[in-house]
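Yeah, one chain of the complex is gone here, protein chain that is, but the others are all in their spots.
And now, subunit A:
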Amino acid sequence: MASDGDHQSQATTSGTSTTIQQPGNGSGVGCGETDKPNDSIDDLRKEIERLKSRLEEERKKLNDVSFAQVAQRLEILGSLNIKQRRVLKGHQGKVLCSDWSLDKRHIVSSSQDGKMIIWDAFTTNKEHAISMPTTWVMSCAYAPSGTMVACGGLDNKITVFPLSIEDDAQAKKKHVGTHTSYMSCCLFPGTDQQILTGSGDSTCSLWDVECSTLIQNFHGHLGDVMSIDLSPSETGNTFVSAGCDRQALIWDLRTGHSVQSFEGHESDINSVKYHPSGDAIVTGSDDASCRLFDLRADREVAVYSKESILFGVNSVDFSVSGRILFAGYNDYTVHIWDALKCQRLCILYGHENRVTCIKVSPDGTALSTGSWDFSLRVNMGLKSFIDS
């Protein structure tokens, strides 16, 4: 059966490659050719179907055990004791995005009111407030050096602001690039020199900050890109993007090719995040579920959902060990999942509207949540020593 399939594949391979070359040759325009592309497009589509089922088969072959079986032997975690420590108030619109500085103390957040605020999460002071020309600043990011922030949204632009105590970040703003639709997400890929963005124009782009030039474009999504995340592995040359076409794509930063794709959600994916090991990704979707895809097994390995959960997921993040999954929902709550046992451990209440952004701080000590209720909250774990 398998060898049969291989034969067939070789036959179609050579078949398609010859037919494809004809339009490529271009100069031999001849009208007689018009029929051939017609034939070959059917061939091509058949080939695509065949490859898709083959891919499915390959993925099934190694599905030797269910995630739950492996996790069965693990201890059951009790309810986590996570307590709200700070409330950051000051936005006059829905908070849409936030990011931690690597100093584990500062947070940048952006809002529907067109403002970006840099917070000292220790003291809850606002250190900078930056106004954007448009409302709906959908994305913001802290540069690794902590001396710069980037943001963008309905203005389709990615703009950076250097931060200094002498103030007026506004005056030193710089446009780095422009998409043909809204910019939904951005991040600095481990350096201040580059920015990676995702957009409603269904592409992702890598930009050079200094020269304001496009380094690489990433085509492949069939709908708006809603979320991106950089691989935490040391080689760090891959990232993941996901969006309204319900698929998550893994990209090679250098070549611009997508290397893996994952499907399974029944609605838009709003958020995607790497497992801290770099070997898996988790997605949160409007279909009220989160899913875990393992990159090396090349398939979905777990689903985090419950019949009682009806609302969409806007944001997901892992604790530093990868055991705990935090997910922010449209029903104003944050659900905390045991990522290995696929059980919900507890629910965080507090926000008075949709929870839009969830970020674990770089050292894993704190969890920040942002919401349409105009506020951000900082939560911390609380156990053992402090309790006693």
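Assume a residue touches a chain if its C-beta (ideal position, glycine included) is under 8 Å from a C-beta of that chain, and two chains touch if they have at least 3 such contacts; residues count from 1.
What we mean here is this: contacts and distances are computed from a predicted model.
Selecting from "Light-independent protochlorophyllide reductase subunit B", "Guanine nucleotide-binding protein subunit gamma", "Protein wntless homolog" or "C2H2 and C2HC zinc fingers superfamily protein", the unshown chain of this assembly corresponds to "Guanine nucleotide-binding protein subunit gamma" (UniProt protein name). Residue A:298 is the one among A:127, A:268, A:298 or A:331 that touches the chain not shown. Touching the chain that is not shown, out of A:52, A:254 or A:306: A:52 (per the contact rule at the top).
Contact residues of subunit A toward the unshown chain are 16, 20, 23, 26-27, 29, 31, 34, 37-38, 40-41, 44-45, 47-48, 51-52, 54-55, 58-59, 61-67, 70-71, 74, 77, 80-82, 85-86, 104-105, 121-124, 220, 257-261, 275-277, 279-280, 294, 296-299, 301, 319-324, 339-340, 360, 363-367, 378-387.
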